[in-house]
Structure formats: structure tokens, C-alpha cells
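Please read the structure below before turning to the comments.
One protein chain is absent from this view; the other protein chains keep their places.
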Amino acid sequence: MIKVMYFAWVRERIGEASESIETEAATVSELIEELRCKEPRYNMAFSDLSALRVAVDQTLTDFDCPLADAKEVAFFPPMTGG
Amino acid sequence: MIKVMYFAWVRERIGEASESIETEAATVSELIEELRCKEPRYNMAFSDLSALRVAVDQTLTDFDCPLADAKEVAFFPPMTGG
Amino acid sequence: MKISVQAEQFDMGAETNAFIAAQNGMGAIVTFSGIVRDLADNPMRYMEIEHYPGMTEKAIGEIVKEAVSRWSLGDACVIHRYGHLHVGEPIMMVATSAPHRVDAFEAAEFLMDYLKSRAPFWKKEVTQNDANWVDAKNEDEEALNRW
Partner (left out) sequence: MKISVQAEQFDMGAETNAFIAAQNGMGAIVTFSGIVRDLADNPMRYMEIEHYPGMTEKAIGEIVKEAVSRWSLGDACVIHRYGHLHVGEPIMMVATSAPHRVDAFEAAEFLMDYLKSRAPFWKKEVTQNDANWVDAKNEDEEALNRW
């Protein structure tokens, strides 16, 4: 079980802030493919990966990142702090 | 008559903050030569011109600056504000 | 080394004075504060800032640690708000202290550049008619290249 979190417009498009997912995905990319197949709202949220960023266990990383032992994966647009 | 002012260690070496001087000096350099001839304390204060800065009528300038119409000439070390 | 991620307003002047009072032997203090600006075309009702609790504090902590390792600093402070903010309110501040001004300035700019693009905050501008997530700017991403 992995906790998957969504922020900003990713959260709004998917319609929830977080969910627990049973997955065998070995990488972030594989997890994204699984999610896109679930429902159209996921497919839409993940349609342009260049507009998305990912953090695994609260560390910013890229889509190749392996998920072995990962507890928390978060998807969000580029950050706009400051 | 020109008002000549001294600041920081130039003031301390010469022993006064300002004086009025009757001069025909055409430039700052000529004024300095006149002052150096006055008394040893002036000669000492002006012995190393690379350690001095000059302002004519409250504007930083260089030793070639003409004194025609000048009302106020000030000598001081490099500034240390901020 | 104060890091605070908070919903509450804060008083820039009071935070500045508290930061300065805690310094010892530091000749240079730099502060930056970001203020909510109104939109050019459409009055903003409020700004909503979302963040990623847990990761936010961790990311800011790492950015501050990096600044302290790169410059000769006495101290650094980061305060960043989330939630509902109104026009004119402070969004965030950073403060740095150093023996000399170049370190204090550079470290403050470094902190700001990284907080902009690497701390998990997202701004939404809410007007009478609509609500838009603020787009990240290319120039903010490019600003990281100078460090």
C-alpha cells in the first residue's frame, strides 16, 4: 500500500487530496500508467507530464524513481512559493 | 576666499575642521601646494595624496579640478560609511 | 535558525527586531518580505496558498542548511504562510545575518530563489468571478542556475 497525494490543480482534477493504493508498480512512471487506466479524471490529470512534478517520501525526484519501500508519493504542478 | 574643510584624520592632523583661505590657486593641486608650504602639519597631512579624496562644492572630484567659482573644498580619507 | 510554516499573520517589524536581537557579532542583516499584490486587471478577493505539510518544513530545512554551508552566516530565518491571505498582507519573509554584507545578501537571494521553486507551496488567486493557480515562471526556474 502506497499513500498517493495530489496538490493544487492535480488535486482539483482528481477530486481528492490523497488515497491509499495497492500497487505492484516498480517506478513512478509505472504508477502513473496504472492511475491513468483507472478513470478518465486520472487520465486527464496526468495527460501532460511536463506540467507535473513528483515527490517520493517527501523528496522531489523524477518519474524514473523506483518505488521499492516508498510510503508516500505526491503529484503536483511546479511550485510557486515565496 | 575659499572655505577649506578637513575630515577624519586629515582634520586631526591639521588641527582644525575648517578655515577660510585667500588663494589664487587655479586647481585643487595648486591649493594643496600652497597649503603644504604653510606649515609642517599641512605638509604632513598632504604627504600621501593617494590616501586622500577631495570634494569641491560638496561633489567628489579629483585633484585636477579647477577652483574657479568654487566656494568650498573638502579633504578627507576614503569614505567608510554603511 | 527559525523556520515557521504558519497560517497566522506575522509582524515583519517585530520578527526583524527579534531576529536582530538574537545576533551576536554580526555586522550585516538582510531581510526580504513578499507581500500579496492585487491583480492588474481584476480585484483579487484573496490568495489561497496550499502546501504539503511535512515536506514543506523538510524542504525549507534543507534549503536553509545549504545556505549555511555555502556562506559565512550567523543565522537565518524563514517564515512562510499558507491558507487565506489578503492583498497587502505579508506572504513570507527571510532574514540572514553575517559578519559582512555580501554573505548576508547572497544567502538571502539564494533562500528566496529556492523557496520560490523548491518548497512545496502553490498559490491560487481568487477573484469575484474565477480562481486561477499561479503559473510557475521560467525565470524563477532559471534563477536557480546561478547558484
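To keep things simple, chains are lettered A, B and C as they appear, and every chain counts its residues starting from 1.
The rule is short, and it goes like this: a contact is a pair of C-beta atoms (placed from the backbone, for glycine too) under 8 Å apart; a residue touches a chain by one contact, two chains touch by 3 or more.
Predicted, not measured: the structure shown is a model, and the values here were computed from it.
In the whole complex the chain that is left out makes contact with B, C. Residue in contact with the omitted chain (choice from C:Ala7, C:Ile35, C:Ala131 or C:Leu144): C:Ile35. If you put the hidden chain back, the residue from B:Ile14, B:Val28 or B:Ala74 that touches it is B:Ala74.
Touching the omitted chain from subunit C are residues 11-17, 20, 23, 25-38, 90, 99, 101-102, 104-105, 108-109, 112, 143. With the whole complex as reference, residues 5, 7-9, 11, 55, 58-60, 74, 76-82 of subunit B touch the missing chain.
Definition applied: only the chains that are shown with their structure count from here on.
Computed centre separation for the pair subunit B/subunit C is 48 angstrom, with centres defined by C-alpha atoms. Each chain gets one centre point, the mean of its Cα atoms, and the points for subunit A and subunit C are 26 Å apart.
A separation of 72 Å divides the Cα centre of subunit A from that of subunit B.
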